[in-house]
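One structure below.
With one protein chain removed, the remaining protein chains of the complex are shown where they sit.
When the chains are written out, they are named A, B and C in that same order, and each has its own residue count from 1.
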Amino acid sequence: MADKKILTGEKRTVQVGKIKFGEDHPPVYIAGPCAVESKQQIMETAAALKEIGVDVLRGGVFKPRTSPYAFQGLGREGLEYLKEAAEVVGLPIITELMDESHMEVVSEYADIIQVGSRNMFNYSLLKSLGNVNKPIFLKRGMCATINEWIMAAEYIAAHGNQDIILCERGIRGFDNYTRNTLDLAAVPIMQKETGLPVVVDPSHATGIRELIAPMSKAALACGANGLMIEVHPNPSCALSDGPQSLNFQEYQQLRQSL
Amino acid sequence: MADKKILTGEKRTVQVGKIKFGEDHPPVYIAGPCAVESKQQIMETAAALKEIGVDVLRGGVFKPRTSPYAFQGLGREGLEYLKEAAEVVGLPIITELMDESHMEVVSEYADIIQVGSRNMFNYSLLKSLGNVNKPIFLKRGMCATINEWIMAAEYIAAHGNQDIILCERGIRGFDNYTRNTLDLAAVPIMQKETGLPVVVDPSHATGIRELIAPMSKAALACGANGLMIEVHPNPSCALSDGPQSLNFQEYQQLRQSL
Amino acid sequence: MADKKILTGEKRTVQVGKIKFGEDHPPVYIAGPCAVESKQQIMETAAALKEIGVDVLRGGVFKPRTSPYAFQGLGREGLEYLKEAAEVVGLPIITELMDESHMEVVSEYADIIQVGSRNMFNYSLLKSLGNVNKPIFLKRGMCATINEWIMAAEYIAAHGNQDIILCERGIRGFDNYTRNTLDLAAVPIMQKETGLPVVVDPSHATGIRELIAPMSKAALACGANGLMIEVHPNPSCALSDGPQSLNFQEYQQLRQSL
Partner (left out) sequence: MADKKILTGEKRTVQVGKIKFGEDHPPVYIAGPCAVESKQQIMETAAALKEIGVDVLRGGVFKPRTSPYAFQGLGREGLEYLKEAAEVVGLPIITELMDESHMEVVSEYADIIQVGSRNMFNYSLLKSLGNVNKPIFLKRGMCATINEWIMAAEYIAAHGNQDIILCERGIRGFDNYTRNTLDLAAVPIMQKETGLPVVVDPSHATGIRELIAPMSKAALACGANGLMIEVHPNPSCALSDGPQSLNFQEYQQLRQSL
């Protein structure tokens, strides 16, 4: 683990309004749809999640999709819907930035800026996020080693921004029973190595609705500082990631079980 | 998941004396050294573990080692030490069988017979264990898919023995920070697919002492039916797996934290 | 690469009758069906392959199958068919040994004894093959590292038999487009590290008929000492591995192209 100059392991709390990610704080609950699909969908979701009890509203508007012909997100329009929905219920929002050209608009609207798994190795993007005055949510690359993930965070820190939240979302393995392999050992490892808070995303990690509850429990048990979970008003109609999304009732049951 | 004819998912409790592995029973604690190294070592370990509170004593006497020149275990002599140590404190024992030629002696002494990760694909061995009147502890092959692991259990069941305890012990991945990648999603998956109890071995999965506590907590949180943990009187002198072994005090602390 | 005491890299030629596997000899062609299915099938195959030009006839009679309910091979009866077919055309045979209890019959009939991928970590079997006076064909475990494969060969050598032919047959990866990932770099690596001949099996490595010709060419180009290829009179009716088997005409075309 060479080359850590900034993230040497000292514990850090990352704050977003009144929400605090870190060792001495209760786990933070992030939930929402994979993609913002319409104003109605996100308004309805925000209201339901607020009532169930969630800390941060998620929703993708610039979507990295394997196929160029798949739904690519609503873009700026989606961001406006997401922001409006969040303001109505009084929640901060997180959304993904794929491209420096959207930095201004994303920085303006988002309370937390997400770097997706596919962009963890996009060092140009990481450098540019060093200059942003918002917390960065850095997902692990789908085949990133622990050291590469640490160094990706160090890129952001070295360029000026230490408000980084890490997110374990599963790594690529040899079995396709689950979408990815959730590597929970990464939670205590990354906390110790970097001092940063670590959130777990069981939705992308497993890709299977029924596994979200047991993996959420396991994540909290080994010390995760938060959970990011996909929730959709009607998962069977979702434009992306339906099979791993919970509906409102399922999310409520999950929260009660934790 | 084709071809399951016996292990179709109906819940099964596996009993060893008064110990019960299964959904409606508290987690079973299995602990002991990677290898039986001497009579004194195993007697001392058995006494200490009994006092801390353990359900099954583990100890390898036939050791599958990568190098033919590494310590291969004490063999039958070790098995006698293990049995004697267990009888003194009144614990059942588990030990690994590598070879049908040792079936008679291992069946005579062991209360639970372990199939190690390297032998999960050894179908001849699996078939022969179908005829044994002892519970089988079937570790997941280091690169076995969920389906291959299910089918390995089905081999044993199809040949007459349904008293099978599964053990997730980490799969091989692209990062060598940890020894293996602990795949906790396999716990609820295998319970649902086969109905069998699933134990987790965080020692082999991580290979790092400090990760055993958080991974043990995570395993129990997602429903594991037991934990197998390597404990050695003096890990720094262990003939194998020292870096991942706990000493007695560390194991006691772990148990208190669970 | 610790612990090599016997296979230190000195070049070794392994001889089977007049056939020689090794650096200074032309590549050896091994072909035949995945499994011996009937007397007629293997007689017909042997005759066709002899005419096309093959050095060793392969055929499985004890088959390691993922499911206990899949065809497990014809056993001793199949071995008799295989031997008879080979004798009619004057070819040596290779077949897989899965179990020490078959050692006597397999040693009696086979000219080369194969250890399959699933048994590369079966150290008991490897040790027992050290005492056999036949060349051993040691396939790489599907997730074996280079060092583990070397050590598996060293197990055989340390127990008395240095007539070992290694076989690269693909390793397990994250993509299921091909059945496995053919790791051709292993050919020069294993030749240098052990001094032993290395054969390539493009049939199991790719699982796709159309890829066998290009991968065979690549294997010979990087120095492979032989090719093992699945050939079946009628691949669409094969009891196992049909999609990766060539028919006689396809095999003839392949040989002409090499």
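Here is the rule we use: a contact is a pair of C-beta atoms (placed from the backbone, for glycine too) under 8 Å apart; a residue touches a chain by one contact, two chains touch by 3 or more.
This one's a predicted model, so the numbers in the text were calculated from it and none came from an experiment.
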Report summary line: Contact with the hidden chain, among A:Met98, A:Leu211 or A:Val231, goes to A:Met98
Query - Contacting the left-out chain in the complete assembly, out of C:Cys34, C:Leu57, C:Leu182 or C:Val199 - result: C:Leu182
Requested in this report: Would you mind spotting which of A:Thr45, A:Thr95 or A:Asn122 touches the chain that isn't drawn?
Outcome: A:Asn122
**Report entry** chain B residues touching the omitted chain (full complex)
**Finding:** 143, 172-174, 176
Query raised in the report: Residues on chain C that touch the omitted chain in the whole complex?
Result: 143, 145-147, 171, 173-175, 177-178, 181-185, 187-189, 192, 205-206, 210-211, 214-215, 217-223
Report summary line: chain A residues touching the chain left out here are 2-3, 5, 64-70, 98-101, 118-119, 121-124, 127, 142-143, 147-148, 151, 154-155, 158-159, 172
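Everything below uses one rule, namely that only the chains that are shown with their structure count from here on.
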**Report entry** chain B onto chain C, rotation angle from CA fit, given as a multiple of 5 degrees
**Finding:** 180
Query raised in the report: In whole angstrom, how far does the Cα centroid of chain A sit from the Cα centroid of chain C?
Result: 48
**Report entry** Distance between chain centroids, defined by C-alpha means - chain B, chain C (Å)
**Finding:** 33
Query raised in the report: So, what's the distance in Å between the C-alpha centres of chain B and chain A?
Result: 36
Query raised in the report: Taking each residue of chain A in turn, which ones touch at least two of the other chains?
Result: 143, 173-174
